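Missing here: one protein chain of the complex. Every other protein chain is in place.
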Amino acid sequence: MSTSNVKIAAKGISKSFTTENGTIQVLDNVSLEVKTNEFLVILGPGQCGKTILLNCLAGILPPDSGEVILNGKKVTEPGPDRGVVFQQYALFPWKTVRDNVAFGLAIRHMPVKERYEIAQKYIDLVGLTGFEKSYPHQLSGGMKQRVSIARSYANNPEVLLMDEPFSALDAQTRYSMEKELLSIWEQEKRTVVFITNNVEEAIYLGDRIVLMTKLPGTIKMEFPLTSPKPRNYTDASFLEMRLAISEETELAL
Amino acid sequence: MANAAAANLKEKIGAVFSFVIFLALWQVASMAVGSEALPSPADVVAKAQEMYTSQIGGKSMWMHIYYSLRRVVGAYLLAAVTGIPLGIAMGWNVKFRKIANPIFELLRPIPPIAWIPIAILWLGIGEGPKIFICYVGAFVIFVMNTYTGMRYTDHLLIDAARTFGATRRQQLFNVAIPASLPSIFAGVQNAMSMAWMCVLAAELVGAREGVGFIIIQGMDLNNSPMIIVGMITIGLIGLFLAVSLRYLEKLLCPWRRELQ
Partner (left out) sequence: MSTAHASALEAPATSRVKGYWKEYNSSVFSLLVFLLIWELVCRLGFISRFQLVPPSEVIVVMIEKFWTAPPDGATLFTHIAASMTLALVGFCAAVVVGVPLGLLMGWYKPVMVLVRPLFDAVRPIPPIAWIPLAILWLGIGIEAKAFIIWLAAFVPCVINSYIGIKLTNPVLIRVARIYGASNWETFIKIGVPSAVPMIFTGLKLSLNAAWTTLVAAELLAASEGLGYMIQMGRRLARPDIIIVGMLTIGFTGALMSYVLTKIESRIASSRRL
């Protein structure tokens, strides 16, 4: 029963890189399963290969061994069924906000009118109404990341892969972005894999937290989170969970 | 705002002031060494009036300008049409790069002006060698800038496009080429000033018309006011070409951040 509910899974993924200083094992036999509409958070210290893991899930990087399974089929390359929100936004500087959001639809040759209607819906959803014709360089970091989220959502992916999307933002913006992401997700449920190095962010957002070790990255522990969202940062249960996770981590931040 | 306006005004006054000093020095120098060697500013203005209303070598000044511009613009467009696609191909396709690059690298260090003698040998003394030289000069710059732009395309943008299922072709046309446009446009400017220089060089070496012919004619006639009028004309046309291209870039790349 539970296996049929799995949306995307990593099975025994290993990945290493060869540099001038030799070979570095980045991921060592990593396996995980994400259920449909689950919000999974991968939490790990600075250098633990979590971004590499996400790129493997996205199909951007091929793993050395192991495989990624989406809907029971093996993933070999990136595809519109998995949207990625990058840490560095990766917006197209020559496109307006609207054309950035509509990018995936344009790739699929959707007619312009229809494309812009859908784009508008998600621009409104992320709270950027009125900025449709702005260029990315005219926006703040938080706004850029909203565009990036809208761009992924507009393409209607089954899985949303988010790579430390808020780590380049200042603390205040970060809190509000977390809150908004949660409300967007409540409105439009998707399977989410969210990567972060921030314990609070992980507890605030996740249905389940997977804790990774330092290089070579492996999965150390899992923490299911059952309390209802939105959670309060100062609740006793929140602080308890935070303490429990912190004791297990080597978050040398 | 008021401060900026004041600073702007100051700069304008400074510019006028510096030109006045320059003209005064020119006048003094001309009186010192004689107007034979160095004509005074008034001499040059008089000469300009004469040149723009009479004929030189059987053609009006405007015809000479037209001839030079025709060579430059023709060669320039040809260079853009061939150079930009070549640069894109070299930047996008590894196989093609490996084949084209060595030949290109062998020929690139040779200044376009050094092609003049062989161009004359190949194409005679008509329009051919002049257009060829301008073409070589502009072509190399178009290829180099396009190629550099393609190679320095942020790979993250390509990855992002891939996650939306963009095909290789879509990655090229929807991401890599637009991302290279700023670099290509830098080439558009440089190629024009290079082409403009090349047409002069070609016309200096052998031509019966064109602005390069005007100044070499001035030298042969020992007529320095004529040379100076020619040089000022050359500068103004070069400036006009550069300004129009900059305007075109603003029109076509509205997303580009201004440098200031």
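To keep things simple, chains are lettered A and B as they appear, and every chain counts its residues starting from 1.
Definition applied: a contact is a pair of C-beta atoms (placed from the backbone, for glycine too) under 8 Å apart; a residue touches a chain by one contact, two chains touch by 3 or more.
Source: prediction; values computed, not measured.
Among B:76, B:115 or B:185, only B:115 touches the chain left out of the display.
Against the chain not displayed here, subunit B makes contact via residues 10-11, 14-15, 17-19, 21-22, 37, 95, 98-103, 106-118, 120-122, 193, 196-197, 200-201, 204-205, 212, 215-216, 218-219, 222, 224, 227-228, 230-232, 234-236, 238-239, 242.
In this text, only the chains that are shown with their structure count from here on.
One inter-chain figure worth recording: subunit A and subunit B are separated by 48 Å, centre to centre, where each centre is the mean of the chain's CA atoms.
Residues of subunit A touching subunit B in their complex: 55, 58-60, 77-80, 82-84, 86, 88, 90, 92-95, 103-104, 106-108, 135-137, 155.
Chain contact summary for the complex, subunit B toward subunit A: residues 154, 156-157, 159-166, 170, 174-175, 178-179, 181, 253-255, 257.
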